[in-house]
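The complex appears here without one of its protein chains, the remainder shown in place.
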Amino acid sequence: MAILEVENLKTHYYIGDKPVYAVDDVSFTIDRNETLGLAGESGCGKTTTAYSILRILPANGKIVEGSVKLDGEDLVTKSMEEMRKIRWKKASIVFQYAMNAFNPVLRIGRQIVEVIQEKEGGSEQAAALTVAGLFEEVGLEPSRIDDYPHEFSGGMLQRAIIAQALSCDPRLIIADEPVTALDVIVQNKILDLLRKLQAKYNLAVLFITHDLSVVAENCTQVGIMYAGNLMELGSATSVFKESLHPYTYKLIGAFPSVTGPKRRLEFIPGTPPNLMKPPPGCTFHPRCPYAQDICSKELPKFEEISNGHYARCHFAGQLEFGGEE
Amino acid sequence: MASSKPILEVKNLKKWFPVRSGFFSFFGEQRYVKAVDDVSFEVPEGGSICIVGESGCGKTTLARTILRLVEPTGGEVYFEGENIYDKTRGELAELRLQMQLIFQNPFEVLDPRLTIETLVGEGLHIHNLEEDPQVVRERVFKALEAVRLVPARNFASRYTHELSGGQLQRVAIARSLIFEPKLVIADEPVSMLDASIRTEVMNLMTDLQKDFGHTYIFITHDLAQARYIGDFCIVMYLGRIAEMGPMETVILDPIHPYTKALVSNIPVPDPTEQRDRIFLEGETPTPIDLPEGCRFKPRCQAYSDTYCKPEEPNLIEVSPGHWVACYAP
Partner (left out) sequence: MALRTTVGTRRYIVNRVVQTLIIWFLIVTLNFIIFRIMPGDPRASIIEQGMPPELRQAIVERFGLDKTLLEQYVLYIVALFQGDMGFSFSHFTEPVWETIFGFRFTNTFVLMGASMLVAIIIGMVMGVVAAARRGSKIDTGSTVVFLVAYSMPVFWIGLLILLYLGFNFGLIPLAGTITRGVEHANFIEYAADYLHHMIGPWIVLTLSFIGGFYLIMRDSVLDVFTQDYILAAEAKGLKERTILYGHAMRNAMLPMISVIAVNMPFLISGATMTEFVFSWSGLGLLTYDSVLAADYPVLQGVFLFLATITVISNFIADMLYLRLDPRITY
């Protein structure tokens, strides 16, 4: 059974009375020991999706439709107090800027102890012992438990953040751009650590990033978002090698590589739409080289095209990429 | 490369920042952050050079020192054969028109209260290059067209908030190109931009070079990006050049253990590709209190007492144009 099931999730922000369609009809599932990479460019709704799951949206954000089932329990219908108790106990989140995710004036150990005591109860000593164990597990000196955040390097902080994320034995970890601020060598060490811990604790991981190269190397499943919609979803190999959506194909082609022959990179003319006034029909049609009349009139359905490989495109499976222009 | 005559020569450039330690710091030895520590290289005219490295390797300080935005601790920089550190303030101001800098974040560079036309054209007024408003306008329109913000007339009257990040970066480029510089130093010019827009800007910059014939120095942390945009690569580690050479050679066939590790760690947008990662111990330290000899020694896997000498390794030309600072065979 899937640990996380997101179904037809719609989250809108409100500016005055006007909705911003930040997340519009997103569905996916994540199994234990599985990593779903949710990728897309800035403003595509990937972070809003993550915040919707934990329900830590800003005051003007609202889940208007859909369900988020964690271990079979629907989180959307929970009260805020119930939700507060579920957070970190069942699902935790790793933020992009580890430097800012710890309170700068409190000791790191103290901050992790605080959340353990809040969630699991128990004495401060017991919690401190747990933290020391976690530090060891993520490759930090347990003796540095009393350090302040600014005394850690970027990589060490990211390790401490992971230790904190694991501190209450969650089923799901949401990693929101967990390595974007780090240099590549440290980045890979952190990703290796995350993979190792995932296997050990059978975690479901929702991995959010704008970097498709990182997705390619770290995720078993991939979802590509654009303008609030999930455009394509499937195994990493099928999404990268047999892309169904023109946006996916173009976006992957925009990432340069250090291996293989040097090739021309793709780009997509134009800019993503204003989500207060999304275009009619498919949100990608104004930038799509394959757009037909129907694309500007009807919103394509999110459909399974081949086994476990979904796309939201009228012509999914019928397009030949690479030959045009 | 268009010609072998160097437009820029950097010789033994050093930029050390003193470590601040309060009023009474004259007691005890002054310590330094050796952000740039004895760097020499040449930039051929019409070339497009990439300086790559991790954060804190000194690449940005190097760019700033080359432009003399900060004064060097030692060394020389020759632009078209003349040492820029010998120049007076006035001469330097003139010279800077020939050496333009493009920043990472166009939002921070472009004043939101000015129109695009003013932003692109104001430099001509400031430097008294052009008086006639009609001519300025024509040159602004030409620059905007060159960076493909067309029709230029429509963009000229807009403000920065009406433009996307990619368009703004093109405005920043137009603002530099209006002087028709000989050298453009671009510090992470596309890092802030989304992937689908990034290529467009990179392609544009390459195309502009064909039209205007200027030389590029790109500063970037992303080797894959560097490979796409540059033809010569300089890899820096802790303020020093570890390896430099033709781009494809450095990326596909690196020699320095650090370059090897760096390249092996760059993620590749292909889930089917299996690559061997070279694991490096620890994190890159700050360049204060560096180890004796090779500064990469503490993390180096190729280190050996038999061939690594106690003094700092110098760059050695291993094949034409390919230089490596390493003792390992």
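Order of writing sets the labels: A and B. Residues in every chain begin at 1.
Please note the rule applied: contacts are C-beta pairs under 8 Å (C-beta built on N, C-alpha and C of every residue); 3 or more make two chains touch, one makes a residue touch a chain.
Bear in mind that the values here come from a model prediction, so they are computed numbers and not experimental data.
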Contacting the left-out chain in the complete assembly, out of A:T77, A:N100 or A:S123: A:N100
Sole residue of A:R32, A:R84 or A:K262 that reaches the chain not shown, by the stated touch rule: A:R84
Among A:V115, A:L134, A:L166 or A:C295, the residue in touch with the chain that has been omitted: A:V115
Of A:T35, A:T48 or A:S92, the residue in touch with the unshown chain: A:S92
Residues of chain A in contact with the chain not shown: 54, 56, 83-89, 92-93, 95, 97, 100-106, 114-115, 118-119, 148, 150, 164
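We adopt the following convention: only the chains that are shown with their structure count from here on.
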CA centroid of chain A to CA centroid of chain B, Å: 32
Complex contacts: residues of chain A adjacent to chain B: 41-42, 153-156, 183-189, 210-214, 216-217, 219, 236-237, 240-241, 250-252, 254-259, 262, 265-269, 271
Touching residues (chain side chain B, partner chain A) in the complex: 54-55, 164, 166-167, 194-200, 202-203, 221, 223-225, 227-228, 248, 251, 261-263, 265-273, 275, 277, 279-280, 283-284
